[in-house]
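Quick one: this structure, given as structure tokens, is what I'll be asking you about.
Every protein chain of the complex appears in place save one, which is left out.
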Amino acid sequence: MYSEKVMDHFTNPRNVGEVEHANGLGEVGNVVCGDIMRISLLVEDNIIKDVKFRTFGCAAAIATSSMVTEMVKGKTIQEALEISNKAVAEALDGLPPVKMHCSNLAADALHKAIKDYLKTA
Amino acid sequence: MYSEKVMDHFTNPRNVGEVEHANGLGEVGNVVCGDIMRISLLVEDNIIKDVKFRTFGCAAAIATSSMVTEMVKGKTIQEALEISNKAVAEALDGLPPVKMHCSNLAADALHKAIKDYLKTA
Amino acid sequence: MRKVYLDHSATTPVRREVAKIVSEYMLDRFGNPSSIHSYGQEAKTALEKARSQVADLINADAAEIIFTSGGTEADNLAIMGVAQANATKGNHIITSAIEHHAVLDTCKELEKEGFEVTFLPVDEDGLVSLEDVKKAIKQETILITIMHANNEVGTIEPIEEIGKLAREHGIIFHTDAVQSLGKVPIDVKEMNIDLLTGSGHKIYGPKGTGFLYVRKGIKLKPRAFGGEQERKRRPGTENLPGIVGLGLAAELAGKEMEEERVNQASLRDKLIKGLRESIPHVRLNGHPHQRIPSNVNVSFAYVEGESLLLSLDACGIAASSGSACTSGTLDPSHVLLAMGLTHEMAHGSVRMTLGKDTTEEDIQYVLDNFPAIVERLRMMSPLYYQRQKESV
Partner (left out) sequence: MRKVYLDHSATTPVRREVAKIVSEYMLDRFGNPSSIHSYGQEAKTALEKARSQVADLINADAAEIIFTSGGTEADNLAIMGVAQANATKGNHIITSAIEHHAVLDTCKELEKEGFEVTFLPVDEDGLVSLEDVKKAIKQETILITIMHANNEVGTIEPIEEIGKLAREHGIIFHTDAVQSLGKVPIDVKEMNIDLLTGSGHKIYGPKGTGFLYVRKGIKLKPRAFGGEQERKRRPGTENLPGIVGLGLAAELAGKEMEEERVNQASLRDKLIKGLRESIPHVRLNGHPHQRIPSNVNVSFAYVEGESLLLSLDACGIAASSGSACTSGTLDPSHVLLAMGLTHEMAHGSVRMTLGKDTTEEDIQYVLDNFPAIVERLRMMSPLYYQRQKESV
């Protein structure tokens, strides 16, 4: 069902937790549909210095969250904003079709966290 | 499907052929429904001295024809007229339900032969 | 790694004795029961023997058993067949909100055809109330279809009483007994059952086999056309190896039922107790004791079912979940929601269904591994994090 990369990120998720002294926070999803993703960031000089996630959801939700944190660490916020849910799925060698629309929201959570940072910065 | 007795009478039918100098002949059935039975008799002093059959039809048709000839040989014509299709089937330890109404006509052929004898006698 | 299969309500392995006889009928005794030669007659005899074996398990007469390709087909045949054959008498059907989709979706299809369907609610244990059934009955009611045991939570419905009620009102009563067959005693005569669905692959029989019991005299419109088989009510060359296997599986299930009932219930209770003791925030779903002996259904707050399943699978443990994520839909189990669970708890449900080969060691293995899995996922969960923060 899932690619090896998805299973890897599900089994060994990177960057789980909360960034200390985070200056950006994003949460998407809700308990009705079964996926909630929360991403916290520390941005310094326009660069994402640190990023962590917590996710309630299926393997796809956890893997995309983990993957997105890997993809953006050290990137500028402009670069991070260009990352789409689709790009995250591709980085994981794809997701099953049913998962594409319902559990693939990690980029949205990231963007929300960045916007949160931009609003308060 | 068939009782052992049916298979016995089908495999080793008794009294196949035509009675020489027959004085009674009966034929029932038609080619459309797939069963034709022909019985010839020699009646002397009210007794069925000899009886033979020819049958075009399924195993049940052949077995009932064979059985009916056995049942009436040496009997009076009154006794023979009392033999029903049902009695023939019972003497064969029964027939499959579908065969009861379509291939179980040997007694009819016999009765027709007797009536033919009575008419000409 | 140890392999622990705890998904016997999804499907069971075929038992050796059954697989052996299926093979024999595939290879050597392969005749078509409709043929009049010796191969065919041998097949016909075997077919009728299997019919008796199945009938005996539920105290029916052999002539009242129609073989089908499974439980889904039998449910469809029962409901559509009765509705269409009795449409002149009325157009109202009563069922429950927690039926299997084979019943629910068939009822919904009948709604499109102009039938009216009442979907009865259930209480928090998953029980249909007799009062609700009584209130739902009206002049136009032609069919009541309520399952015997629920496939997700294992709750056993009061079908004997519902059957009695139906009989008193002259209404036909069907029950989907796919999950109870061979696990708890069934007597169609005592229980006032007019039609009953069973499935082979849930009782260590072959997949692709099932049956519908139809009480003598009940009118049923066939769903398929084209052959004399099963008295024209289910045409098509019979799946004889499968049917012979189903017959044997039914016979053996009957013989072993009492022993299995005791064994599995004891392992089940050990599993429930162990999970409750070692993991906080667990809820047992389904009726506390009016449930089939094989079913454990628990919800873990703050975590999602598919993640749990995949983590269990990584430990060699096979289970299932009422999470929406396991079915590709957005809503979690209609059964758990009908029982009043929150979406979160419904998403976090895990069903473990025991079988005749489940051992004490299997259960211990599950109990040894489960807490860490839940803990790991909870550490990742924003819901759990929030709760921890709030309770500080």
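Residue numbering begins at 1 within each chain, and the chains themselves are lettered A, B and C in the order written.
To be clear about the criterion, contacts are C-beta pairs under 8 Å (C-beta built on N, C-alpha and C of every residue); 3 or more make two chains touch, one makes a residue touch a chain.
Being a predicted model, the structure only gives us computed values, none of them experimental.
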* **Selected from C:Thr209, C:Ser349 or C:Asn369 as touching the chain missing from the view** => C:Thr209
* Structure fact -> Answer key for B:Ala22, B:Leu41, B:Ala59 or B:Leu92 versus the chain not shown reads B:Ala59
* Structure fact -> From C:Thr118, C:Asn192, C:Thr326 or C:Ser349, the answer for touching the chain not displayed is C:Thr326
* **Per the touch definition above, residue among C:Ala136, C:Ala224 or C:Leu367 touching the missing chain** => C:Ala224
* Based on the whole complex, identify which of C:Leu240, C:Leu267, C:Ala301 or C:Val335 touches the chain you can't see. => C:Leu240
* Asked: For subunit C, which residues lie in contact with the unshown chain of the complex?
  -> 5, 7, 10-14, 16, 18-19, 22-23, 26-28, 30-32, 34-40, 69-73, 75-76, 100-106, 108-109, 199, 201, 206-209, 223-228, 235-242, 306, 309-310, 312-313, 317-320, 326-328
* Structure fact -> On subunit B, the omitted chain is touched by residues 7, 10-11, 13, 16, 18, 27, 31-38, 54-62, 98-99, 102-103
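Simple rule for what comes next: only the chains that are shown with their structure count from here on.
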* Structure fact -> Separation of the C-alpha centres, subunit A versus subunit B, in whole Å, is 91
* Structure fact -> Cα centre of subunit A to Cα centre of subunit C, whole Å, reads 39
* State, to the nearest whole Å, the distance from the C-alpha centre of subunit B to the C-alpha centre of subunit C. => 56
* Asked: Could you say which residues in subunit B touch two or more other chains, in rising order?
  -> none
